[in-house]
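Encoded as structure tokens, the structure appears first; notes follow it.
The other protein chains are all here in position, but one chain of the complex has been omitted.
Read from first to last, the chains carry the letters A, B, C and D; within each, the first residue is number 1.
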Amino acid sequence: MTINSTEVDSAKLILARKKIRKEKWKTFFMTIGQNKAAAVGGVIILLYISLTLLAPILSPYDPYEINLPDKLHSPSMAHWMGTDDKGRDILSRILYGSRLSLGVGFSSVFFGAFFGITLGLVAGYYGKWVDTIISRCLDVMLAFPGILLALAIISALGPSLINVTIAVGVFSIPLFARIVRGSTMEVKKLEYIDAIRTLGANDFIIIFRHIFPNILSPIIVQGSLRLATAILSAAGLSFLGLGAQPPSPEWGAMLSSGRDFIFSAPYMAIFPGLMIAILVLGFNLFGDGLRDALDPRTKK
Amino acid sequence: MFLFILKRLVQIVPVILGVTLVVFLIMQMVPGDPAVIMAGEGASKETVNELRENLGLNRPLYEQYFSYVGNVFKGDLGNSLKNNQPVLDEIMIRLPITMELAFFSIMITIVLGLIAGIISAVRPYSFSDISVMVVALIGISLPSFWLGLLLMYVFSVKLQWLPVAGWDSTAHIILPAITLGAGGAAIVARMTRSSMLEVVGQDYIRTAKAKGLKGHVIIYKHALRNALIPVITVVGLQFGSLLGGTVLVESVFAINGLGRMIVDAIRTRDIPMVQGGVLVASLVFVFVNLLVDVMYKVFNKRIDLN
Amino acid sequence: MTNEIVLEVKNLKTHFISNKGTAKAVDGIDFVLRKGETMGIVGESGCGKSMTSLSILRLIPSPPGKIVDGQVLLKGQDLVTMSEEEIRKIRGNRISMIFQEPMTSLNPVIPVGEQIAEALRLHQGLSKKQAWDKSVEMIGLVGIPSPEKRAKQEPFQLSGGMRQRIMIAMALACTPEVLIADEPTTALDVTIQAQILEIMKDLQKKIGMGIIFITHDLGVVAEMCDQVGVMYAGQIVEHQDTKDLFKNPLHPYTQGLIGSLPKLYEDQEELQIIEGTVPSPYEYPEGCRFAERCPFATDICIQKQPNLIQYDENSKVRCWKYSDEWQDSLTKEGVAL
Amino acid sequence: MSNLLKEKSPLLKVSDLKQHFALKKEAIFQPKQVVKAVDGINFDLYPGETLSIVGESGCGKSTTGRSILRLDEPTDGDVLFKGESLLKMNKKELRNVRGNIQVIFQDPYASLNPRRTIRQMLEEAMAIQKVLPPNQREARMLELMKHVGLRPEYLERYPHEFSGGQRQRIGIARALAVNPEIIICDEAVSALDVSIQAQILNLLKKLQKDYDLTFLFISHDLSVVRHISDRVMVMYLGKVVEIADKSSLFNNPMHPYTKALLSAIPVIDETKRRERIILKGDVPSPINPPTGCRFHTRCPFATERCRQEEPLLREVDTNHSVACHFAEELLS
Partner (left out) sequence: GSSSKSEEKADNPTTTGDKSGGKLVVVRLSDATGLDPHFITDIPSANVVHGKVYETLLAFDKDRNFAPLLATEWNQVDDLTWDFTLREGVKFHDGTPFNAEAVKATFDRLLDPVTGSPQKDKLGMISEVIVKDDTHVTLKLATPYAPLLSILASSEGSILSPKMINETPDQLATHPVGTGPFVFDSWKSGQEITLNKNNDYWGEKVKVDSVVFKVVPEDATRLAMIESGEAHISDQVPVTEIERIENSDKMNLFRTDGLAVEYVGFNTTKAPFDNVKVRQAISYAIEREAIISGVYNNVGTLANVAMSPQVFGYSKDVKAYPYDVNKAKSLLKEAGYDKGIKVTLLTSDRKERINMAEVIQSQLKGIGVDVEIKVMEYGSYIKEIESGEHQMFISGWGNATGDGDYNQYNLFHSASVGAPGNNFYYQNPVVDKLIVQARVETDPSKRQEIYKQAMQIEMDDAVYVPIRNYEHLAVYNNKVENFRLDASNYLILNEVTVK
């Protein structure tokens, strides 16, 4: 084989490689796109994310500006969603609040996923006593009804959005860990893992290069469904007065302060409630769709 | 089976110990001196110190923990800091209420969920399927306390069909149970549907069809029983989040249950009460899980193979 | 072959229609099955064997599957156009099936005896007790010891071989006229396979049904069947009496298939191979579906699809080589054989 | 040929290998249950030969292969590779020596990581075993692809884009990438259609010649085994019941189980069909294997002795060993 032809070959190869990469993404989006539910969910999520980014531009008023004489106006042309009990524009607050609510959702899930995945990988891969210890600890965590654990954590750390994030994150650790542990044990048994072991790979390579990428889809699915629950839990904690601190326009907190007006000024609770519900719906749709799209059984 | 249950019971012990330890540690981290809170506004330093001494709050941590665990195994969960009543008594007043609420909610979850799931699965992608699933998705997405307030507003205040709050008659159970069970019902519905659809694709369903069985026999005799297996697990897990959910629903509907008791106890730093409450809640949870595992085993004997 | 015809399949076509396109899984199958006769269908994975058998009883998953053309005549009665209610009465009663996977084809949560009895109650109107007794009898008939005990067990308590025997018992419980066996022994060990094949032969003698025996194992076909249809890409490419087929395979594909088998009692340095791969059912070539891999292919093979032509009395083949046009196409091209 | 082999020293020596799996205990008071998947087997593998292991499902074929590689830690016994004990090596030494023994697995779908391109797989294999300096690996990959009959641009593809036969070729390329001396083929062709199977079998034979490979070939398909092997080992319930040169075994099977096995194979050519020995019953469970000869429950010739006394593997003929008390008697 002459040098020349190898060069030609590798040029071809690089091209081919690029094309493959592109197509990989394309097929991913195609599969998602084909699933209507996932597509709707994806659009909802994208919409929320753009709201988050565009809040300063879209908001008609300062979300923090208190204007007592204007309090509790029902929805009108000037205030599309009305004003709250301190005369702040609810629409503007909701727009700014999306940052917080999405932030809590994403960071708590990230937090839970990070520890959960690590624990799950280690327990699932090494098995035996390592697994026993980790699993028992997870059992303990699971034995707490989630919100009670969060409550206890928050009363220890004090109420704040960050602590809510941590608390909600903590109780999703065992959920991630269990899924990851299960999938790891499944994937561990597959022949390609044996193959890489017979090649002499060390545990690190096996776990992170070979097992982890192959259990991503249940993680992603779980992640997006957890996001929904996380946002609801955070709202629940805010409802109990343990969430975001005033005057932050976190939706759960808005909802919570709106509940006193549920009869006299229902719009104060309805709009943030709807925003939460739709976002949660979005993540649920997306997660479900993703599950269908990524499930090899439905693919074939 | 008996041995299996026994083994699982033995396994519960370390979990419960773990739970007590975690609660104990968390409560230690909680700021706020229970003695100060008990003494109330404007009490003098001496009073507070005296109280602290009486409550044993001056002893080293590990000592407090060990004496606590020792007492727990004797069935003594200590006395409430708030009203000095035995914690166990306080819990026993509320546990039946919460269990009743949980029971009715889980019934709603199961019955509604199964019916909806089967309706959907029988004719996938039909109008009825899609509408049931849309409702289910919405059900999952609504914050439960919000749903509770809305239901209360519509059915109790506006229509006056049902009582607003409390826990005195059957009518009182309806709204809280729906509020608490709705999310779970939606999840069970979706699980039933996907599980049914998966089972319907199985070889043995094809076998049943090849035998010439009627459609409904296939669905109820051959498919549903198998489809229920994963659903049982989901229901079991659902029970866990249900216990958590009682906190909110009990607040909204003024139900004197365990969940609200724990929240109140956390607020007032009534440490023995928190510890006892969480311990009991966890025990209930763990036992329900055991029950689910047993049912799972009964339904799915194939597990024995592995 | 003077026996009466029980089943006749004419131009059967089953397609899978989805947004990926149309997969022509079964694309024009014809054959005739007589009483007491066993017909084998062989072919490689994905060629449409299972779909053919499922189409006969209209059990293809639908959507996306659909029988788009053809007839399936059970003693002259067309199953394809029948109402769902009518065909239900035929399933498990006059035509039964045995599936490939004994592990998954039985309902895991129902005692096996009940699974057999169920069909008996339905089709033969037996009482609960009668059906159960008959079911126990059937389990004994397929050679499972202590049938009373086994009947009460659930599938997971039985070994693979036993489960497959239960499947056979279930299929034969209502003494069907036609038995379709879709790879009934593929999942089993050879020694167990031998047991099962023996039982099937015995029972056929007793009951006298016609059997459609689907497999990819040519050895099994040789031992079990009277006549064989070789399938390739959704079509039957060759149909002969079993003995003739192995003595004198006509179609190049059949020849390749037999050639690529390692021989049990002969030393070979290298195995004969068929180059290339099976075309996708979504886009079959216009001409002969085997042309791409065929060492004899000419232009006509690539351009036009051959028909299943009568080679001699008991043999049919789908190949231009045996047609009248063959010589013409060769001379035109000027290629010598 | 077999005499020649014996003069060489074995490349791999398996002695008294045992692999017992403890089953999960159901309850605390339940006695521990053990699956004796492989229960004391001995054999040698000589350089350049193909030794096949046959037997029914669950008899311990795969477990034997996995124990040799320490994919599962064996319970007892030893495996010597070129005189060095594989089982006594520490993790690091083992990783280094592993490149010498490779596996081709049964399931062409499960044996390739679906998230990695062929290039990544081959590159990684070479990198782990440091077979070549990085700049020469590209050329080596192209060469490997050619050897196993795949187009070079396929390097960039993912496994799902290949058919079963092509995947099996990829698995072979990956095994070859690290220049192994022994390749264990665990049902390497069982999942494939006959026409593809033939391609792969031919390829394996060719590669064996080209690279001077030694094969441990695990299969339950006796015609394939006969085609590819030099020697054949028959296993039953975790034990070796017969081991012999291919021709000797096929023409002159001594163990009743081997006989039954051979007779059960459906044969196309009627004239070559043997009288069928139909075995009664099912294979017993390896959890509580029968006493004495493990085959006695199904053996048509079983006697009281078979029930009591376990037959040892003994050389009955040149290069033909069998574990049956009555091998000689049955011959006649």
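General remarks:
Going forward, contacts are C-beta pairs under 8 Å (C-beta built on N, C-alpha and C of every residue); 3 or more make two chains touch, one makes a residue touch a chain.
All values reported here derive from a predicted model rather than from experimental measurement.
Contacts of the undrawn chain with the visible chains, over the full complex, involve A, B.
Per the touch definition above, the residue from B:163, B:181, B:236 or B:272 contacting the chain not shown is B:163. Considering the whole complex, the residue from B:76, B:100, B:198 or B:264 that touches the absent chain is B:264.
Of the options B:17, B:69 or B:93, the residue whose C-beta touches the omitted chain is B:93. Where chain A meets the chain that is not shown, the touching residues are 64-66, 68-69, 71-72, 85-87, 155, 158-159, 241-242, 245-247, 257, 259-264.
Panel shows chain B; residues 30-34, 36-37, 39-45, 47-48, 50-51, 54, 82-85, 89-90, 93-94, 149, 152-153, 156-157, 160, 163-169, 251-254, 256, 260-261, 264, 267-269 of it touch the chain omitted from the view.
Quick note on the criterion: only the chains that are shown with their structure count from here on.
We define each chain's centre as the mean of its Cα atoms; on that basis chain C and chain D are separated by 32 Å. Computed from the mean C-alpha positions, the centre of chain A lies at a distance of 50 Å from the centre of chain C. Not a single residue in chain D touches at least two other chains. Of all residues in chain A, none touches two or more other chains.
Chain B meets chain A in the complex at residues 14-16, 18-19, 22-23, 26-27, 29-31, 137-138, 140-146, 149, 153, 157, 190, 198, 240-241, 243-245, 247-248, 251, 259, 262-263, 266-267, 274, 278, 281-282, 285-286. Residues of chain A touching chain B in their complex: 136-137, 139-140, 142-148, 151-153, 155-158, 228, 232, 235-236, 239-240, 252, 255, 259, 262-263, 266, 269, 273, 276-278, 280-281, 284-285, 288, 297. Across the interface of their complex, chain C is touched by residues 56-57, 163, 165, 193-195, 197-199, 201-202, 205, 220, 222-224, 226-228, 250, 260-261, 263-270, 272-273, 276, 278-279, 282-283 of chain D.
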